[in-house]
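Okay, so here's the structure we're looking at.
As you look at this complex, bear in mind that one protein chain is not there, while each of the others sits in place.
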Amino acid sequence: MTVEDIIKPENLVYEKSKLLTSKPFHYCPGCGHGTIHRIIAEVIEELGIDEKTIGVSPVGCSVMAYDYFDVDFIEAAHGRATACATGIKRVWPDKVVFSYQGDGDLAAIGTCETIHTCNRGENITMIFVNNGIYGMTGGQMAPTTLEGMKTATTPYGRKATLPAGAGFDGIPNNGYPLHITELVAHLPGTKYVTRQAVYDPAHVRKAKAAIKKAFENQINGKSGVNFVEIVSNCNSNWKMDPVKANQWLVENMLPEYPLGDIKVDGKIVEK
Amino acid sequence: MGELKLMKGNEALAESAIRYGCDAYFGYPITPQSEVIEYLSEQNPYERTGMVVLQAESELAAINMVYAAGAAGKRVMTSSSSPGVCLKQEGIAYIAGAEVPCVYADVVRGGPGLGTIQPSQADYFQAVKGGGNGDYKNIVLAPASVQEMADFVALGFDLAFKYRMAVCILSDGAIGQMMEKVVLPEQKPRMTEEEIKAKYPWALTGRKRGTQHRVITSLDLDSNKMEEHNRHLQAKYKMVEENEVRYEEINCEDAEYVFVAYGSSARIAQKSVQLGREQGLKLGLLRPITLFPYPTKAIENLINHGVKGFLSVELSCGQMIEDVKLACNGRVKAEHFGRVGGIIHTPEEVLEAMKKQIIGE
Partner (left out) sequence: MAGFKGAVSVDTERCKGCGVCVVNCPMQVLGLAKEVNGKGYNYAYMAEPDKCIGCASCGIVCPDGVISVYKVKL
């Protein structure tokens, strides 16, 4: 049996979601944004909610996410995606609203909106892509940057205090990696809080299942934020090739940001 | 017919919003306009009409809720006062760039910075000339009474949706806080989903399969497209200038000297006209109702009919005077008079200023 015999429409088992437009992603080779876009689109397609879904894109690398999803979209100001999502969901409670933000957007400039959207228990789905760096602006420190990690604004490595490692005996410097996901999990307004990754097929499947749950919760519920963090890569600004970046992610990002559900059905998962 | 009531300006604005069929109000408390959100919360509009009222965590959050809910085709509004409106400028610039209709009220207080909580008109530049980044305009309505605080909600929404832009109701602490009788409009129904979809095809309501998905954004990295978009916005503002100028002339038919004043200053200047006429001076008042678009032609016409000078009366160190001077174009004298810091000028001192600065002894 030749390859030509196999590649026929009736034998198709996997292809890109029809809810992604024909526009090629502008993301760097190997960037997790593309994979995350793909699985969100698959979830929307599988749930059949494309005619009532409204997305909110952030400022950052994924600012033009609206070009790729074939659903209605609004582009928010930096950090305000969940304020936008709140605005839409409050006036259209029957629509399905999701926000898509990076770490700088959600956990630095938008922290206030993030915390209060979660605390109000808005019935929305929040997707949070954490790659520990500012991608779009050229690799500066993010609130989630690891200690010791080199970025354009921490060229000698992020140091919480100076001298590094001096704890509270040192003077304040770059501060600590912000665990915003654990933080929002402790707010009564969050229903489902989970941390996932997309660096290999098994984790892509798990991440997709989590995103699906985060959308289903919204559809079936009346209130409560469904929050999915995805630990992702930034090979360009980490200055690694895509495959090495994924290895680095496993070895360095995951110990700081361990994967798994943090809160399910409004209850913290005991570890 | 409407209902006659005694109300504060801020309350009239709020009640009028409910009656207009406004879908949502997103706000944050700040003196001297907190009555807006307090009144709305007390009225429980979610039960009266289904209107959403949400106290946001900040002015920034509130305006971005307005931006998105407006983009979703709903009639949404916010209100604040000067320092709060500074925070809202981010969202207002996005609203201008993305062409989202909305109404926001600015009950101006003294500045700069935290300034004072007393009335002021020192945010004319911010409201009329921009405020946020980029080349844009908002339609600016200047109420001079509690009645106009109520009336301009409907006018504001009509204009906002006609042109897909933000409409600012530029009030001040005096108009917001004072009580007057007001005829309230009758309750209108909120628009249904079908009506919104039919009337506003650009609105984010979920795209129908087989149709182009909608995107509301102010971003375009293609410089040619961005230039084209800016030209389109300017053409729209030009249309607004041609069609939407509103003003009131009081005793201008035979006037030789004219006060130009809006909002609370206009009420004071009206009394100054009366006092001046009692002294045999032929004084008039031009009250701009729209500050953008500005009644430039009205000033030109007055000059053509023999007006020899203008005094721009503002609770500021001189902001609107620039537009009055532009309209005069050097043909006649135009100067500014105004008290600031929360002090409201008296009709007598306004008349004195006219005599001293414009008419001459």
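As written, the chains take the letters A and B, and residue 1 is the first residue of each chain.
Methods note: a residue touches a chain if its C-beta (ideal position, glycine included) is under 8 Å from a C-beta of that chain, and two chains touch if they have at least 3 such contacts.
In this text the structure is predicted, and so the values were computed from the model without any measurement.
Partners of the chain left out, restricted to shown chains and counted across the full complex, are A.
Only one of the listed residues, A:166, A:219 or A:243, touches the absent chain: A:243. Interface note for the absent chain: among A:186, A:205 or A:239, the touching residue is A:205.
As for the chain not pictured, it touches chain A at residues 1, 3, 5-8, 11-17, 20, 24-25, 27-35, 38, 198-201, 204-205, 241-243, 246.
Heads up, the rule we're going with is that only the chains that are shown with their structure count from here on.
Separation between the centroids of chain A and chain B, computed from CA atoms only, is 40 Å.
Looking at the complex, you find that chain B touches chain A at residues 23-24, 26, 52, 54, 56-58, 60-62, 64-72, 74, 76, 90-91, 94, 98, 204-209, 213-219.
The residues of chain A lying in touch with chain B in their complex are 21, 50-54, 56, 63-64, 66-67, 69-77, 80, 83-88, 90-92, 95, 112-113, 115-116.
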